[in-house]
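Encoded as structure tokens, here's the structure I'll be asking about.
The complex is shown incomplete by one protein chain, all other protein chains being positioned as in the whole.
Moving on, here comes subunit A:
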Amino acid sequence: MGRIVLEQVTKSFGEVTVIPPLDLTIEDGEFTVFVGPSGCGKSTLLRLIAGLEDVSSGRIAIDGTEATALSPSKRRLAMVFQSYALYPHMTVRKNIAFPLRMAGMDKAEQERRVTQAASVLNLTDYLERRPGQLSGGQRQRVAIGRAIVREPSAFLFDEPLSNLDAALRVGMRLEISELHKRLATTMIYVTHDQVEAMTMADKIVVLRAGHIEQVGSPLDLYHNPRNVFVAGFIGSPTMNLITGPEAAKHNARTIGVRPEHITVSATEGPWSGTVAVSEHLGSDTFFHVHGTGLADSITVRAGGEVGFRHGDRIHLTPRADVIHRFDDKGLRIA
């Protein structure tokens, strides 16, 4: 149904190469997340797949058919844009029905599909409204509705949640995940938010400057980051990366220890420092420890009841079995 294969795809805008040769396969039904810092080419990659940008070289195949030169409408993909891109002068009903109308589908079938999509997305009461009269979350759902009525072979999402407030974002995240479980259609989702990536993805593609740094399941990336970049990007709060003599002790250029893999103690531990900031979240406490001589600041996660304050001297013990080691090129040492 929705297997997407990219072979040696490149994209340059004039002199600037945004995507160097890149190979990627997205299996049918997979929820794939492209994640990376701003400007890493993740949106460009999505637009290449959508056909909104032409590849400079290489080929794209969708469902086993050559799609490199196909126009966006012929690729049977549906896209949800960051701005939602709803048509402001049309009612919600007309917005959702637009792709069907363009496909010349008969009125009764259009009506049936719109009604069905509206009930799935809780939009039935809003069908006669215009986008301007809806809240952010509702607009988001209309945009998704417009995508699902077409029954595409894959959905493309371009940072769809970045315009929503935090609470709504968590809600929509669950709704999109649920939708994926129900439809079992391929979805490609672009985000810079690694929490979205970790929670939603079957497969995460970490990008940097157009290069694929690592592809894998969220837990695979968490446990076995292939290099320093992925190690620092995946996980929240980010991994502590330590260089210098302490790393040399482990025969590595850089070692990485996640905040959740360090235990704190008032009296003993190989590392020590003073608490600069302690963030009490109730369930957890994050300590930012300075003066350890390892890095500017070491982040540590402890239980919610651990009560060190600013200025307290604390000792840290990393869990020896989960220390990540990286070589001179920043690659993981197995």
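Throughout what follows, contacts are C-beta pairs under 8 Å (C-beta built on N, C-alpha and C of every residue); 3 or more make two chains touch, one makes a residue touch a chain; residues count from 1.
Here, contacts and distances are computed from a predicted model.
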Original post:
With one chain of the assembly withheld, which option in "Sugar ABC transporter permease", "Na+/H+ antiporter subunit D", "ATP synthase subunit b" or "YCII-related domain-containing protein" matches that chain's UniProt protein name?
Top reply: "Sugar ABC transporter permease"
**OP:** Using the definition of touch stated at the top, determine which of A:A69, A:M102 or A:A266 touches the missing chain.
**Re:** A:M102
**OP:** Based on the whole complex, identify which of A:V5, A:A85 or A:I323 touches the chain you can't see.
**Re:** A:A85
Subject >> Hidden partner chain, touching residue among A:R112, A:R130, A:H250 or A:R325 >> reply: A:R130
**OP:** Sort through A:R146, A:R226, A:R253 or A:H324 and give me the one touching the missing partner chain.
**Re:** A:R146
Original post:
Considering the entire assembly, which residues of subunit A contact the chain that has been omitted?
Top reply: 50-52, 71-73, 77-79, 81-83, 85-89, 98-99, 102-103, 130, 132, 146, 150
